[in-house]
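All protein chains but one are shown at their positions in the complex.
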Amino acid sequence: MTPDRSPGHPAGGLISPAENTWCPGCGNFSIQHMMKSAVAELSEEEGIPLENFVLLGGIGCHGKLADYLNVNSLYAIHGRSVPAATGIRLANPDLKVICHVGDGDIYAEGLDHLIFAAKRNSDITVIVHDNRVYGLTTGQYTPTSPAGFRGRSTPGGITEHPLNPLGLMLAAGATYIARGYTKKIRHLKDLFKEAIMHRGFSFVDVLQICATYFNLTDYYNEHAYEIPAGEVDTGRFESALGKIREWDYDREAPIPLGTFYSVEKPVYEEKFQVLAADRSERRALVRKVVEEWR
Amino acid sequence: MTPDRSPGHPAGGLISPAENTWCPGCGNFSIQHMMKSAVAELSEEEGIPLENFVLLGGIGCHGKLADYLNVNSLYAIHGRSVPAATGIRLANPDLKVICHVGDGDIYAEGLDHLIFAAKRNSDITVIVHDNRVYGLTTGQYTPTSPAGFRGRSTPGGITEHPLNPLGLMLAAGATYIARGYTKKIRHLKDLFKEAIMHRGFSFVDVLQICATYFNLTDYYNEHAYEIPAGEVDTGRFESALGKIREWDYDREAPIPLGTFYSVEKPVYEEKFQVLAADRSERRALVRKVVEEWR
Amino acid sequence: MAEYSVLIGGKAGEGINTAGLSIAGLFSRLGYRTYMYFDYPSLIRGGHNFAIVRAADRAIGAHRTPVDVLLAFDQNSIENHRQKIHDGTTVVHDASQVVRGEGYGLPLDDIVKEENAPPITKNSAMLGALARVAGIGREVLEDVLRGSVPAKHLEANLRVAGRGYDAVEEVFTVKRGDAPAFPVLTGNEAAGLGLVHGGLGTYVAYPMTPSSSLLHFLANRAEDLSVKVIHPENEISVILMALGLAYAGEKTAVGTSGGGFCLMTEGLSLAGMSEIPVTIVMGQRPGPSTGLPTYTSQTELHFVLNAGQGEFPRLVVAPGDLEETYAWSAAALMLSWRYQVPAIVLTDKTLAEGAYSFDLGSITPPPDREPVLWDGAGEYRRYVRTEDGVSPLAFPGREGAIVKATSYAHDEAGFTTEKPVEARELQEKLLRKGESLKAELAAYPTVKTYGARDAGTTIVCWGSQKWVCIEAAEEFGARVVQPLVLSPFPTRQWKETMIGAGKVVCVENNATGQLGRLLRQQGFDPGRPILKYDGRPFAVDELTARLGEVFA
Partner (left out) sequence: MAEYSVLIGGKAGEGINTAGLSIAGLFSRLGYRTYMYFDYPSLIRGGHNFAIVRAADRAIGAHRTPVDVLLAFDQNSIENHRQKIHDGTTVVHDASQVVRGEGYGLPLDDIVKEENAPPITKNSAMLGALARVAGIGREVLEDVLRGSVPAKHLEANLRVAGRGYDAVEEVFTVKRGDAPAFPVLTGNEAAGLGLVHGGLGTYVAYPMTPSSSLLHFLANRAEDLSVKVIHPENEISVILMALGLAYAGEKTAVGTSGGGFCLMTEGLSLAGMSEIPVTIVMGQRPGPSTGLPTYTSQTELHFVLNAGQGEFPRLVVAPGDLEETYAWSAAALMLSWRYQVPAIVLTDKTLAEGAYSFDLGSITPPPDREPVLWDGAGEYRRYVRTEDGVSPLAFPGREGAIVKATSYAHDEAGFTTEKPVEARELQEKLLRKGESLKAELAAYPTVKTYGARDAGTTIVCWGSQKWVCIEAAEEFGARVVQPLVLSPFPTRQWKETMIGAGKVVCVENNATGQLGRLLRQQGFDPGRPILKYDGRPFAVDELTARLGEVFA
């Protein structure tokens, strides 16, 4: 398929008419626009028809992205879009399935699904809008909030330490692990494209600015850096882990951005590409099974 | 409290009158008896009253242990005993709370709870009866079944690779991580005691023989070995991880048994040891809050 | 009628279920319709399992307490069933296990040793003994074994069966019936086949009694039936994967029991709002909570009718035997797609794991219903308002369509809205689909009756308790009325059917009379409740006695 097969969907048309209700200064805008560009560019460069992209949204500020892009979408429920994504990919191997999820959404409510998608090497992409706070429910701590964080459910500050989601993903068997930051949009777009094109499960934790409840812009601007080429051997577990552990979402430390891990493994859904039969063929099969019953 | 304060509960009396319905040769017997001894010995050695032990069971063959020991127990639901355990510990800091869970139970159905108990450093002990199969539902694959495993839901064999639960626990922030084997009962008992006495979250993955659906006795006997003293620095993440990765529940490799990791961190429940008030005191507080409302 | 009842009992792990199915096969081969009740506790080896196989010269679907032959592998299999033994009962027992035996003792340990056969062949010895006791020819016995035992074990089984045959005497003579030799299937197997008939592409499930055997059956026959079978990490994942599959165009069903269904309720509500079709096979067992996991109940009717937040239509059907299970599983799947509503096939352990003669030829298949697909004209709007409430479907990957499905209140294109008028219209659209579905169902056999309309006494029942009611009703010349569809409730059909019902009783396997409650809610009088809630289904004679108290 050549890129100009979809003239009705220029990249500009990818922004939907839905009214955008994110706060001024919200990092979600960067994610939205970089995902839009990533989709448009992949469609052009790789000849993927625009109708073959599917976005899923969790519930939270992040999930609104499903409304804001003019792309197929399943705006699902809190914490549960990842298994739905696997279902979509199972039904149609041509689809590029991308989950936009939140840190409360997928690291708290639905963490097991994330781990199993990684374990299976389900051929989907998960973009976590990691603002380290529950935005839409007005500011509670999440699994990546730093120790001491005072949210509305924990006004005294939490004593817990955050999860390092990249470390968890590595332990779970994810085959692509990256981190982006909403103030580095070009870099973010490249990560999105890489993740989407990765065969198998791809995971991008995006440090997303929440302008209203947890604005870490200064902190991130000070600490975040793009991993220089060659500094990580993305094919090696130990090398990836070393880099992943450089910052633990808690300590004051340099925050590496980029791709930490990228390997090939058999894709879960491919084992199920059995012959599809239509209904009347299936009925013949039923009759056969009953006739030869034992 | 001196050990002989509980004359009504000699260690022998710890076996309940409930009829035992495990299969002959099942590894659960070892876990039951070693937990019984661990409890009895801790009661004697540490002066922990027997009534301060609470066992929780998941649902599966493993969970029956809750019936089989004459100790306080909450025989809960599939995959969900870990948060109940945290609740128990929150209510009463004197209790030693021990979850007996299954690999289907806690690595599949309820994995998020396990990870969060570790993240919080909840002061409970989790013993996983890891027979790497769903026993009570007659033999399906679990998250620790090896690639190629043919279960009743996957007669063609799975293409997925297993999770390494110890690796996940380390990534989640567990402060005590160990592995036992039901054919090394003395070692198992020592691990149980160590885990129960650990302040904070303790986790023991027990390679448990399922005599009926997945009998790995020969394989384990051949590969399993106790980690020699000093070979792991249990206070160091990297050292623990190296040992944890020696065997990944899949490859043919030596299987280390013993304690991989053991560190101290603040205990989750301790932050909630607020002054307990009785009901009439609480009512006075309510009145005060209303009177001073703003 | 000619009928025979055989109980076979032993320990879990000894193959009692399979042995029971072989006994059913024996009678099938002779031209009888069979039914098997299988009773087992929640353990893997040991304990006490038993199967009661009943065969008759007409359709049946329930057991009776007294048995003609009792085949006992151990002492429990005699002691636990004393009340089933009467003067005419022939007892055959394993003399190596049973000390206080009666009837014929077979030294099974010796027999398998002498025949150099594996222990599992002891079942064949019992089958042989049964054949002889029942005056069934050796050639029929061997025929049945040939049809059920894998080739490499056949010889040993034939030898051991012969030993059983020779060790006892003919007590009575089963005459050849005239039914064809129907295969013997469980309710779960019929459900699986029915779903495939309806167009199933993928089945997703997490194991849970009594629905696990549906998962196992479809997994085992996945290639034969051209379906995909997926077993994910838990039931939340099950329902969400199913919705993902269906959103992308794949006809998908899931199976579970009460505890797993709890975990699916949030996904069910998502299905309701997003209008993504899914069919749930819900096998009831006694709760609350883990309860009696391997036993039976009819306790989830109101739960499935009301599960999930918000108000949305759903199809709930409760078949009562294999043919209904097949037909309504197919119909549920098709109607779920036609109206984009969730469908629930409500079974229970009695039906799901019970085995019955299956007459595929006798089934009137439900009408073929196709989903309404987008015609490709204009701009695609996933939730376009239509008269019957159904919006045409397109699936991602279709050129020209942007398919936006959502859990939020939404406008026609699928974008979130919070406007009061749109919210109201959306709710009305959903309810309109329910009305359309209800209208369509008017042409389906949603309420079935058995017996004479002017009987003057009526037994109302649902699901697996249908056949026991039919048999018990005969003793009283009563009529049986069974709703097949519980939602949308077939109000008109019910009203018409119940005209002149006379004295009414409502038979259920629960403690609170759930169908009775539903009937009252619909404005009907459910009559006197007859309830059983010990985890076991009614036996015909037991129900007859209970009915006697009311009808006397």
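A few remarks follow.
Think of it as A, B and C in the order they're written, each chain with its own count starting at 1.
Quick note on the criterion: a contact is a pair of C-beta atoms (placed from the backbone, for glycine too) under 8 Å apart; a residue touches a chain by one contact, two chains touch by 3 or more.
Here the structure is a predicted model, which means the values were calculated and not measured.
Touched by the hidden chain within the whole complex are the displayed chains A, B, C. Residue in contact with the omitted chain (choice from A:Gln140, A:Asn164, A:Thr182 or A:Ser202): A:Gln140. The omitted chain makes contact with just one of the residues B:Met34, B:Ile77 or B:Ile127: B:Ile77. Here one chain is not drawn; of C:Ala167, C:Cys262, C:Val278 or C:Ile530, the residue touching it is C:Cys262. Remark: the omitted chain is touched by one listed residue; of A:Ile77, A:Val126 or A:Leu257 this is A:Ile77. One of C:Thr186, C:Ser436 or C:Asn510 touches the chain omitted from the figure, and that residue is C:Asn510. Although one chain is not displayed, chain B still touches it through residues 6, 8, 16-18, 49, 51-52, 54, 59, 64, 66-67, 70-77, 80-92, 94-95, 110, 112-113, 116, 272, 274-277, 279, 281-283, 285-290, 293-294.
Contact residues of chain A toward the unshown chain are 21-24, 59, 61, 75, 77-79, 108-111, 134-138, 140-141, 143, 152-156, 212-213.
Seen from chain C, the chain kept out of the figure touches residues 41-42, 257-259, 261-263, 265-266, 268-270, 272-274, 284, 286-295, 297, 299-300, 302-303, 305-312, 406-409, 418, 420-421, 423-424, 427-428, 430-431, 510-512, 517, 520-523, 533-536.
By definition in this document, only the chains that are shown with their structure count from here on.
Set side by side, the interfaces B-C and A-C show unequal numbers of C-beta pairs in contact, with more at A-C. Between chain A and chain C, the centres computed from C-alpha atoms are 41 Å apart. Multi-chain contact residues of chain A (touching two or more other chains) are listed as 110, 112, 116.
Residue numbers of chain C whose C-beta contacts span two or more other chains: 222, 233-234.
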